[in-house]
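The complex is shown incomplete by one protein chain, all other protein chains being positioned as in the whole.
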Amino acid sequence: MDSTAQSMTGDRIACRATGVRANAAGACIALLRRDFVLAWRRRGELFLPLLYAVIVTALFPFALGPDPELLARIAGGVLLVIVVLAMLPALESMFRADLDDGTLEQWLLAPQPLALLALTRVIAHWLTTVLPLIIVMPLLGALMNLPVKVLPVLIVTLLLATPLLVLLGAVLSALAAGARRSGILLALMLLPLAVPVVIFAAGAIAGAQSGMPYIAPLTWLAAALVMAIVLAPLACAAALRIAVES
Amino acid sequence: MNPVRKRRLIITLLILGAVAVATGLSVFALQRNMTYLYSPSEVDAGKAPDGHPFRLGGIVKEGSIRRVPGTLTTDFVITDRFQSIPVTYTGILPDLFRVGQSTITTGTMDNGTFVAKTVLAKHDATYMPPQVAQAIAKAKQEHRIPPDAGHGGSQ
Amino acid sequence: MTTPPAPAAPLLSAHRLAFSRNDEPVFGPLDFSLGSGETVLVEGDNGSGKTTLLRVLAGMLPPGTGEIHFHGEPASRDSRNGRVLWLGHRAGMNEALSARENLGFLAGLYGARGGMTAATAMERVGIAAWIDEPVRTLSAGQKKRAGLARLLLLQGDIWLLDEPYANLDRRGIGLVNALIAEHCASGGGALVTSHGAVRFADPRARHIRLDA
Partner (left out) sequence: MSRSYLPHWMHWLGSPPNFYRFAGTLRPWLMALALASAAIGLYGGLVLAPPDYQQGDAYRIIFIHVPSAWMSLFIYATMAVAGLIALVWRVKLAEVIAMECAPTGAAFTFITLATGSLWGKPMWGTWWTWDARLTSELVLLFLYLGVIGLCNAFEDRRRGARAASLLALVGIVNLPIVHYSVQWWNTLHQGTTVDFLDPARSSIAAPMLWPLLVMALATHLYFFASILGRARTGLLSLESGKQWVRTLVDGQPAPTMEAPT
């Protein structure tokens, strides 16, 4: 050890050569693994949004009366809104635990791009909390009497719209993480940014439902998603730096 | 290359790539029609949804307004100067509803007639005193230009 | 990349470093440097700005006035990250995960030292038996020891230790001193805060006194 001490002072590479080098890909995999293990350990909590979505969906036929045509007509929009609402509570706690237990401080000093870690967290969050909602969509569609031809479009729409919402939500969640109270605040901030997403998603679903072309709104969503994948993690990293200042 | 500049370069390239892809997708999307309303020509071409409510926009055709006596029902024809569609509506019409006015109605097609649930009048982006409007109309008449060609709104 | 010739710059140096919060001066202006193999002890009462100083050095607070250099380079994310290890009041470990999982994740972010694994590090700090228990079941002192295991495991030659003696028993304090001495012997350096109640082992350590 002593022989390497001198070169260590000058050069970081020398220091690394003696151990397991950290690289960006390895860091992302480590973060994904950690988040999956954590999600598995709290799998009970992961069922809550699912349960919420199923219960709310089941309430609609009771509240509106069992008119299959009425249900079929509103099914697409209702399911879209239910998914957005079911996503909200989990978004709020996206960075909260890491801020409270000091893990974010460790993120900040790690020799990895913070934006990349934020993007990885978004991916892990989407896979663990949102993907299950999309997987049960056929069941929810059946409850709402959703026309079978609309189901694939609804799922594709959600596959584009929900990552976009999680990316936006990550920025806002990071912003709100440093604040005193953030529950209703996140909803207030997410609403204006989610409106365009919901409009285009609803446009695609309505198009599919009435037998009209639905490619245009889906393409808009895809364009927004591409931009958000690059820009949102950068904004998220800036927000996390503000959150750690205290 | 030093790490700071390398990272900036990567971020810049990523942003440029994303902008390029997003622009491509937007151009593709713009070529597809996504509208607030459909024109009579589009309805005639079968582009409007069938059996579902949609918005029909156009100009109220000259001499087409017929009020059914004793009711609030009004029949009129919406045209975009190429195709026309008869519309029937029961209810109170907005102030601006008149011949030659841009109008947006929401409803469904029923046997070739558009049954409107709401009628909205769109006013155009032109503001001028009535005397000027009359003078323009007169000048247009002298030059045999249709009265609504000058200010048909931004449709 | 060629290694610059000696004399090597200090691991960390601060020049006229001062910080104010809402225009109330918190500390400074300070001048100090932390060379390879050195320990600097930051002393001061509660509220004298010890934690703030460490957070400014770690880049978690905006720099006030003055200059910070790491290895002779002006402080930036690139000159700092990967060289600095931070041990603060909070463990930096998720409570629902075990120490092994937490350390494994952080090793993925920072890289692990040669010959070190989560298990050997936990054994060195004397809580190897708790390695697979959720961190939430650990006592405050054990959490602190798990934090020390992190310092052992991860790569980084500048240790910023905020109150490392807090919550530790007599043997734990000895362990902290031993770890710092070992780290310094291998070319690292440590900046340690203490409110002065603990007798610091290294008689050669330099002191910075902060006054409220």
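Per-chain residue numbering starts at 1, and chain names A, B and C are given in the order in which the chains are listed.
By our rule, a contact is a pair of C-beta atoms (placed from the backbone, for glycine too) under 8 Å apart; a residue touches a chain by one contact, two chains touch by 3 or more.
No experiment lies behind these values; they were computed from the predicted model shown.
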Omitted chain touches shown chains A, B, C
Only one of B:Leu25, B:Ala48, B:Val87 or B:Ile104 touches the unshown chain, namely B:Ile104
Even though one chain is not shown, chain B touches it at residues 34-37, 57, 92-97, 104, 118-134, 151, 153-155
Hidden partner sits against chain C at residues 22-24, 62-63
Residue list for chain A contacting the dropped chain reads 168, 171-172, 175-176, 178-182, 185, 188-189, 191-193, 195-196, 199, 235, 238-239, 242-243, 245-246
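Please note the rule applied: only the chains that are shown with their structure count from here on.
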Higher number of C-beta pairs in contact (A-C or A-B) found for A-C
By Cα-centroid distance to the whole-protein Cα centroid, the innermost chain is A
Note: chain C sits from chain B at a C-alpha centroid distance in Å of 66
Rounded to the nearest Å, the gap separating the Cα centres of chain A and chain C is 34
Chain-centre distance (mean CA atoms) for chain A and chain B, in whole Å, is 37
Within the complex, chain C is touched by chain B residues 3-4
In the complex, the residues of chain A that touch chain B are 113, 203, 209-213, 215-217, 219-220, 222-224, 226-227, 229-231, 234
Chain C contacts chain A in the complex at 1, 3-4, 6, 8-9, 11, 36-37, 58-62, 71, 80-86, 88-97, 101-102, 104-116, 155, 157, 185-188
